[in-house]
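Next up is a structure, given as structure tokens.
Shown here: the complex without one of its protein chains, the others still in place.
Residue numbering begins at 1 within each chain, and the chains themselves are lettered A, B and C in the order written.
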Amino acid sequence: MHRFTGSDRALALLILALAGCGFLILVGPVIVVLVTSFTSSRALQFPPPGFTLQWYRELFDPARSAQIHIAAGNSLMVAVLTAVVATSLATAAALAITRSRAGWARVAEGGFMAPLVLPGIAFGLASLMFFSWLRQPPSLALLVAGHAMIAAPFALRTVGASAAGLDPALLESSAALGAGPWRTFRRVTLPLILPGVAAGAFLAFVSSLDNVPVSLFLASAQTDMLPIRMWGMMETALDVRVAAASGVLVAVAFVLLLAMDRAVGLARRMSG
Amino acid sequence: MDGVRVRYGQTLAVRDVTLGVEPGEMLALLGPSGCGKTTLLRTVAGFIRADAGRVLVDGNAIDHLPPGRRGVGIVFQSYALFPHMSAAENVAYGLEARRLPKAEIVRKVEAALAAVRMESFAERRPRALSGGQQQRVALARALAIEPSILLLDEPFAALDRSLRLDLQLEIKRIQRRFGVTAVLVTHDQDEAMSMSDRMAVMNAGRVEQVAPPAEVYDRPATAFVAGFVGTTNRLYGRVEAREGEDYRIRLDAGATVTAASPRGFAVGERVLVCARPEQLTLRDAGDADPAAFPARLRQSLPIGPATIHDLETGASEIKLHEARRGAPPPPGPVRIAILPGATPSIFPEGETA
Amino acid sequence: MTEFRRRHLLGAAMAGAALPFGGARAQGTTMTAAVYPGGWDEALRDVLAPRLREQGITVAFEPLFAVDQIAKARAARGNPPFDVFVLDPGPRVSGIDFGLFETFDPAKLSNLGQLPPGQADAQGAAVAAQVVGIAYNPTKVPKPKGWADLFKPEYVSKLGLTGFGTTFGTISLIEMAKALGGSVENMDPLFAELRRIRPSVAAVGQPAAMPGMFQQGQIDVMYTNTYTVTLLRSRGVNIDFAVPETGAAAFMTTMHIAKGSRNIDAAYKYIDAMISTPVQAALSQAPYFFVPVNKDVTPGADVPMRSISEIGNFVTHDWAKINPVRPQWIQRFNREMAG
Partner (left out) sequence: MTENGVWRLALPLALAQMLFFVAPLLLLAATSFATDENLRAWSLRAWRDALGDDFNIASVINTLRLGALAVLATAVFAVPLALVHMAAGPTLRRVILIAAVLPLLTSVVVRTFAWIVILGREGVINATLQGLGITSAPVPLLQTEHGLILALTQIEMPLMLLPLLAALARIDPALLDASASLGGSLFRTLRKVVLPMALPGLIAGATLVFASAATAFISQGVIGGGRLNYLPAQVWQQAMVVFDWPLAAALAITLMGSVLVVAAALSLLGAKARHA
């Protein structure tokens, strides 16, 4: 609605052009994957010689893709548990950090973010070494713990952003009205920071679902994980079901995203 | 402003408003929220493009100019001070954008801050200033660019009541001293009445009356204005006779009153008589004056030198304002008459407020 | 407050989570076998696992590449995450060096007679052969004659190079070194040539990415095994296998029992079933295309041999000699290519 002068118009055009390019860069590869998933060829191929739903049918076929379903189930379960664990830990920590004025809070915040900068393979290898040293065989619990370490910083960030906007007077008035800390958390704090918590849980979920390096070391025969299975399918045989599985993941996450956005305005709070 | 019209989707936010502001004058745009006053202000500022009509300054159209080239200074409701800049940097912003020499900027910033008595807070960030202080910095920032028009968008809405009056007086004083033409948008009639030279009362995208505050109060042009500015009692009735501009009206409440109006009403036409609380007077229940109508006194509240009487007649409520004389009468049946010499306004009955 | 809830939640979640993963422990024996991800994984699940179920053995497969198996078993320090390894010669020698295997008794294999002599020893048993040569796109480039051809300009710009990280990569690079006048002891001629062609090679790196690049036309020539070529062609990729003039190289994929395994009997039965004639026959067919080690099974059409007995005619390598120098080759390859 602003009217621009000549140089302003040039700048606005530049911004629009860059934003357009950025949009293409974001969306292009996803479109390539989705288009490829409908290819009528027997191997991943782009552009597809023709289109078919065959690979989705095959992917959903309980007999032919049983192992993918098991791996997907494992990955989903680990991702859900990771989201729950990481978000709970991060929510408590975020409340502590935002409500404390002490210097330790700044230091702790930095420390809690450290797992983000450790290369995944190094962390996976170190974890496996450590747990073997403790004579703990790879297990679901360890896998979730490893994933949660990587996911917690993301959750801490989003919850922290939400919690920073929390008026301490609300908590005090709740306490003054005779509510215990737990009731205050459940009835006042949680509803107010829910968008941040939901965004954090979503990021934790997604980061776990697509984790290769940590899963590679901490997964076991009983916890066959989807990204690792997909890696194998892709590498040797260019199996189109990999693209179809990705298409399903995008669709599911997309629906989840819209639903959550509708519910809590998720997108606005994706990060702090 | 010449026939300005702004359309938001299907709804007309501003309908063909033509409005002039005299140099050095402060004009208040008064109206309920959603009446189009802020839209009009933003059109003048250049944030909104009018669908029809023109905005002229000194006879020159400025519609084609971007906001920054219109010579318009704005004080926003939220102040809109740049939080990452100090008070002085905020004031300097518009001057830097005009590429003035550094020394001149420094001088003008100092002068503007001094004018609003904020010179000792020049290095403070907005976060470290109180609401009133932020308000003054915002004013200094708007004035520093020496605008031909100063636009004030509900500038006091976010302030404490006690602070408001002081600032209103101060802004008025500064505006006078700078001789800057100003437009004030507000929904607060007291603010509009105390600050403006003339006020434009808006309703549903239209300007209903433009006049000095006293005239708006005493001679509202429409029933809406009568209702929105000040308190009014609505009495319905029928025109019984006409003599020049004087009408004899038979009120539904059971009295016959005389009132003047430049508007022409036909004998027998239904009308609405709007009487201010101070234009009415209380009589004993036994009073036989045909110009008085019966009512029931519910309670009387002494407020300062006056007494407010809360009455009802039929289904409608009446507020009556009298100087305090001894003890108020006890609640119960009374009669109400229009004070001799009072000039209630008459409108056609269909005109809603 | 929150602590309580969290512990509660965590406990419940773990308890719930334990069910599906622990559910596999039904009656009979349960063992875990490492398996290459992708084609091998599917093949062994489809063909081998049902055979063992008949014997009351439930197999859980853990998809891991050879190097990952060694790394994981080593990190686990005698507490192996799986009972059986499947390895190529390079990692096999590493496994022997690190003492990751139980001593293997070939006599316990009822199908030992089906293997060519020497293919089962105190370390483990061969379960599949791999034949390595040159893969090319017949619609884009003429058939290469030998390893040296890859360094000619018409191939270089379409060549996908992988390093010494994989067994087939190592073997191919050694063969190239020989074709260029070098040997296992003297790889200098190879590295000199690699340095020369480095700027114009179409792709260098991750073996995992090569099939995708081949399919998408980024590269038209690479070195790989017959298994990959047949698999890709079966999926409609334009790819053919060329046997170099100096002969295709071959090596054995072997299985080993992990040291500390608690399912040694089941592990023997698993390996025994793997080399049995019906399993080998099924695995050599579409869609698996393994090169059988069983003398009674005929290899597929792409494999340049009529029976595993001809394995002696193929170029083979001594991994006990290669392994000690391989880290240096890897380093050197990295450095030459990163230039």
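Everything below uses one rule, namely that contacts are C-beta pairs under 8 Å (C-beta built on N, C-alpha and C of every residue); 3 or more make two chains touch, one makes a residue touch a chain.
Please read these numbers as outputs of a predicted model, since none were measured by experiment.
Novice: Counting the whole assembly, list the visible chains that the omitted chain makes contact with.
Specialist: A, B, C
Novice: Could you tell me which of A:193, A:206 or A:237 touches the chain that is not displayed?
Specialist: Answer from the full complex: A:206 touches the omitted chain.
Novice: Kindly state which of the options C:58, C:206 or C:316 is in contact with the chain not pictured.
Specialist: Missing-chain contact among the listed residues: C:206.
Novice: Which of these touches the unseen chain: A:19, A:53, A:66 or A:259?
Specialist: Per the contact definition at the top, the residue touching the missing chain is A:19.
Novice: One chain isn't shown here. Among A:53, A:66 or A:122, which residue touches it?
Specialist: Going through A:53, A:66 or A:122 one by one, A:122 is the residue touching the chain not shown.
Novice: Using the definition of touch stated at the top, determine which of C:74, C:256, C:269 or C:317 touches the missing chain.
Specialist: Checking each option in C:74, C:256, C:269 or C:317, the one touching the absent chain turns out to be C:74.
Novice: Applying the definition given at the start, please give the residues of chain C touching the unseen chain.
Specialist: Within chain C, the residues that touch the unshown chain are 1-3, 6, 67-68, 70-71, 74-75, 77, 94, 98, 161-165, 198, 201-206, 208-209, 212-213, 216-218, 326-327, 330-331, 333-335, 337-339.
Novice: List the chain B residues touching the unshown chain?
Specialist: 42, 45-47, 66-70, 72-74, 76-78, 80-84, 93-94, 97-98, 141-142, 145
Novice: By the contact definition given up top, give the residues of chain A that touch the hidden chain.
Specialist: So the residues of chain A touching the unseen chain are 2, 4-5, 7-8, 11-12, 14-19, 21-23, 25-30, 32-33, 36, 44, 46, 88-90, 92-93, 95-97, 99-102, 104-106, 108, 110-123, 125-127, 129-131, 133, 145-146, 148-149, 152, 156-157, 161, 181, 203, 206-207, 210, 212-213, 226-227, 230-231, 234, 242-243, 245-246, 249-250, 253-254, 257-258, 261, 267-272.
To be clear about the criterion, only the chains that are shown with their structure count from here on.
Novice: Using each chain's Cα centroid, which is most distant from the centroid of chain B?
Specialist: Farthest chain from chain B, going by C-alpha centroids: C.
Novice: Just how far, in Å, is the C-alpha centre of chain B from the one of chain A?
Specialist: 54
Novice: Just give me the whole-number Å value for how far the CA centre of chain B lies from that of chain C.
Specialist: 86
Novice: Tell me, which parts of chain C touch chain A in their complex?
Specialist: So the residues of chain C in touch with chain A come to 1-6, 9-10, 13-14, 17-18, 20-22, 24, 32-33, 36-39, 41-42, 45, 60-63, 68, 71-72, 75-77, 79, 81-82, 207-208, 211-212, 215-216, 228, 231-232, 234-237.
Novice: Write out the stretch or stretches of chain A touching chain C in their complex.
Specialist: 41-46, 67, 73-74, 77, 81, 84-85, 88-89, 91-92, 125, 128-129, 132-133, 135, 137-138, 140-141, 144, 180-182, 185, 216-217, 219-224, 228-229, 231-239
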